[in-house]
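One protein chain is absent from this view; the other protein chains keep their places.
What follows is chain A.
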């Protein structure tokens, strides 16, 4: 457990993706079964044991320390698990366990530990662990562990053990269970590929590159089909029949996270056998709703009948990967599309439809469709269009992001001229740069015009622009709050940033009442005095349109 805790600790501090993979791969290489498999389960969220409430932890520490000193310490550290982990007193040598508990011992014991025995058992474990081990155990057992790496990254690290492509583990994952002995045996070359008997496994998705204006000269319109790019969530719907005859339907995110539990309404409506690729949307009264409404269905603990009724889930399909056991990914797009159209028509489900193709003769007519989707066939759904997808008619369905077969051509973003207000240092390679920017627009305050923060952006600029902004921040700091600097922002002095964003939502969490989607720095407007930056009213008008 101490070693796993040290890994969790290090992951929490490490900002780099590749470095995280290295740290995890290094741990998996050095740790025996079944410890590493249970660690993998904890990292991927397949293992959770939220057995203890904070009250129990508090009671344990109160028995062992001075309450005044505990209160002062808790006040200083600000986190219960961490405070307890750090101030847990070392037991007398006689009562000390001779070694730290293993993760497998903890997982095994918790499976059938009577509740009344938990405090004593937990205290014994805490006695045996170091401070990082105690921290990780307390975080795990109170269900408040935030792993500094995604499930996908952990699987990629396992693949890296055997020099396998990142998707290799993802492909076999659905059939596996902790402690993943067969998985590690396979990646280390000691056994064959684990056979999945999962009737509804995830397949790695195919992604598109953004098309640049210069690319069109090299592309022949006759080679491509176009569809609308929908502003929803990419999903893969997979359905099949288990060995015992039960029907299994699953919805996966594009990274393979199982989202089925949040969308029972959609799962129920998908009566087929195969794997569909498409967009998850909310559709009401024959009309696709905005992304903001779709968000109401995400990250909910419980799916209530009201939620199901108010925000009905819908799938707009654009590809068919498997049908009745036949893998179609080796077929060209055009052939898959024909099969898909036939399937969608046969299913005739009100919750499933086909993403229509956008007819075009040349790039000029397609550009016109992109500029005005409503007039080009998107009709009432045009507000949910965020651009176009171009797919080569002969493209096979390839996992990852191959360059050439698929392109995305997004609509031009909204832009706003905002004033830089605060800058924060970045992480990792950017730790010496002020690279996270909070910007604001003008609004009428009690004492005249004031800037109100409307968003935060930390990309979009070039390396050269980053250096320029960094220099500006350092030379124009008016206040410091830890890693954050407030920079000069008066009507006449300051830096105006042209911020591009995809959409706007009302927000009660932001003082301005609006939240931006996907904001990034489009241009530095050194030429523009702050007084000429945009106003909050302009953003609010955009909200009303949407």
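Criterion: a residue touches a chain if its C-beta (ideal position, glycine included) is under 8 Å from a C-beta of that chain, and two chains touch if they have at least 3 such contacts; residues count from 1.
Convention: contacts and distances are computed from a predicted model.
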{"item": "Name per UniProt, for the chain absent here [options: \"Spermidine/putrescine transport system permease protein PotB\", \"3-isopropylmalate dehydratase large subunit\", \"Cytochrome c oxidase subunit III\" or \"Putative mRNA 3-end processing factor\"]", "value": "\"Putative mRNA 3-end processing factor\""}
{"item": "Sole residue of A:53, A:241, A:300 or A:474 that reaches the chain not shown, by the stated touch rule", "value": "A:474"}
{"item": "Option from A:218, A:299 or A:432 whose C-beta touches the chain left out", "value": "A:432"}
{"item": "Residues from chain A at the interface with the omitted partner, ascending", "value": "10, 12-16, 19, 22-23, 26, 65-66, 68-70, 72-73, 76-79, 82-83, 86-87, 130-131, 425, 427-429, 431-432, 471, 474-475, 482-483"}
